[in-house]
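The complex is shown incomplete by one protein chain, all other protein chains being positioned as in the whole.
And now, subunit A:
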Amino acid sequence: MATEQATRINYRIGGMDGASCVSRIVNALTRNLIASLLFLLPVTALAHEFKAESLLIDHPKVIETPPGAKVAAGYLTVVNQGQADDRLVAIESAGIPRIEMHASKIIDGIASMKPMEGGLPLPAGKTVGLGEDGTHAMFMDLTKQLKEGEKIEAVLVFEKAGRVPVVFNVEKRSAQKNERHDHQQ
């Protein structure tokens, strides 16, 4: 009698009966599962990489441009898994009139930009990104707006690894500025 009552009390936690309690838990679990899957989805969808000899090129992307803009900033990460240094010397694309590698700097409160002479050095065993310290691939003389979801075929020209075809994904500018890693003062 006492046990039965205790069980009934247990089942009535929060003023609901056993069945609704169980269904709530199941509901919550399902919701969490869906939420975590949704969370993972963009990550898996965005993961895109290219390999060339000992170079791993991770997630080349360009930020969507406002209408009228003639320039766009592109970013990518290169992991040099080899024993020898290499260098990204140029980026070419049939669809983009001109692509240069530039570094933006804010020095004493003044923003300025300079071409990266000699391109992007890729020391052996290191991970280097266009996007660090204000560096970016500058897509120039654009003839049309670049919109989220578009793909831009391009060729990365490395000193040793040679020409590597990649695809830049056009993405929305994120509210957090993860594409533009902080530059030094």
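What we mean here is this: contacts are C-beta pairs under 8 Å (C-beta built on N, C-alpha and C of every residue); 3 or more make two chains touch, one makes a residue touch a chain; residues count from 1.
In the analysis below, contacts and distances are computed from a predicted model.
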Hidden chain of the complex, named as in its UniProt record, picked from "Protein SCO1/2", "Ligase-associated DNA damage response DEXH box helicase", "ABC transporter permease" or "Peptidase M16 domain-containing protein": "Protein SCO1/2"
Residue of A:70, A:126 or A:151 touching the missing chain in the full complex: A:70
Subunit A residues that touch the omitted chain in the full complex: 63, 66-73, 102, 104, 106, 109-113, 134, 136, 138-140, 173, 175-177, 180, 182, 185
